[in-house]
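With one protein chain held back, the other chains of the complex are shown just where they sit.
And now, subunit A:
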Amino acid sequence: MNKPLRRIAIFCGLLVLTLLIRDNWLQYVKADDLATDDKNRRVNIARYATPRGDIIVGGKAITGSVENTSGDFKYKRTWKDGAMWAPVTGYSSQAFGANQLEALEDGILTGNDDRLFFRNTLDMITGKKKEGGSVVTTLNAAAQKAAYEGLGNNKGAVAALDPATGKILALVSTPSYDPSKFAGNTDDDAKAWNAVQKKNDRDDPMLNRALRETYPPGSTFKVVTAAAALENGKVSGIDDKTDSPLPYQLPDSRTELKNEGNIPCENATLRIALRYSCNTVFAKLSDSVGNEKMIEQAEKFGFNNKKLDTPVRAAQSVYPEDNRPQNAMDGIGQASNTATPLQMAMVASAVANDGKLMQPYMVDQLRASNLDVIETTQPKQFSQAVSSETAQKLQQMMETVVKEGTGTKAQIDGVTVGGKTGTAQHGLNNSEKPYAWFISYAKLSDGSSPVAVAVVVEDGAANRDDITGGGLAAPIAKAVMEAVIGTKK
């Protein structure tokens, strides 16, 4: 009987060997896949096991962490003025994931980033608990507050940039949401989350309008058309008369384009046309520049860029390929021309910075938990949008708009302000309330320009005539510019 016994012994040995091989497969070969599977709850347990690092504005944290009393996720994210900062930070929820900076800089905030590996290993040896690093933003708290309060109960967005560096100074979207309300994973969090979803709230508070919503830019786009006309030699001087009929019949079309109100647009100079916001003049200019060159100029300002990362990616602003009549309409910021508030702030910023467009960014530094700087973002030129001569001409024109044109409400004592209003039609047959736009920059007495801003107000409760860029949007832009100048002093 011993021979079969020995064989059975071998068989039993094989059974154990099979288990050992399977174990090696699971715990060695497949271990990483299983351990980092995003459905594996341990991933989130580890993620919330230590207090999350903070997002910092002007030296102060705008986020925090509280210890959970129940559940297996130890720490929960909190925000100070969550609704105001949500367009910057995004949310980080135990139940619903994260977005924007909270998601993009998650590695630093949780302390899991590869660049922190050495530090973490050292901490492990010395027995120190792992801590998240912090993200220092470029934002300006005063400007953000001015913009948020300026928009008030209106639906809209503000984007403000530092023209010389591209630093994002303000990024506001209203109505907004408080990410603190659904940072956990309880039923209350789920309720709060559901309440702000688009399907349950028509105002879509989760939408980051400053970065992720595109609007027809309306008359604010005339700055770009003017730039294209000057750069392509269609107009020699800003005070030379243009050949502009009134009304202007769109090319290849019977549609006659008119202006809003009775304004002196016939053969108006560029400066006058911008001051009064003449549709006829700029539509004709757009046509004479041509679709191809218009696209080229728009792209130099940042249009048609699918990957505009701040690092949060902005939606693509589009200057489309179009036929002649449509191109003429695109030239006054209508038809299929769409832009994000950030895009229009970039236009104002490029003009203010003598034609040099800086890449917009909002993360200044990444820091380890012991405040060591891991990475600093260096300002980077995005493009030379226009020549410096053209930029100066555009500045003169935009300053005229604020001094004596449609943008007088943006005037600031002792500061030169250049701007452009816009009232963009939208909806079927322009039936809906138009969007009120205002883009501007401020120039100090020393010639430096600390801020460029774009404001869009979707539909004020006011009647149609009142919703003009000059009326609704300009005061908000003014408040933001004042806030930035105030912090400079």
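Criterion: a residue touches a chain if its C-beta (ideal position, glycine included) is under 8 Å from a C-beta of that chain, and two chains touch if they have at least 3 such contacts; residues count from 1.
Rule of thumb we're sticking to: contacts and distances are computed from a predicted model.
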Subject >> Protein name as given in UniProt for the chain not displayed, "Pyruvate dehydrogenase E1 component subunit alpha", "Sugar ABC transporter permease", "NAD(P)H-dependent oxidoreductase subunit E" or "Cell division protein FtsW" >> reply: "Cell division protein FtsW"
**OP:** Please pick, from A:A31, A:V66, A:M124 or A:A195, the residue that touches the omitted chain in the full complex.
**Re:** A:A31
**OP:** Would you write out the residues of subunit A that touch the absent chain, in ascending order?
**Re:** 1-9, 11-13, 15-16, 18-20, 22-24, 26-28, 30-35, 37, 39-42, 45, 72
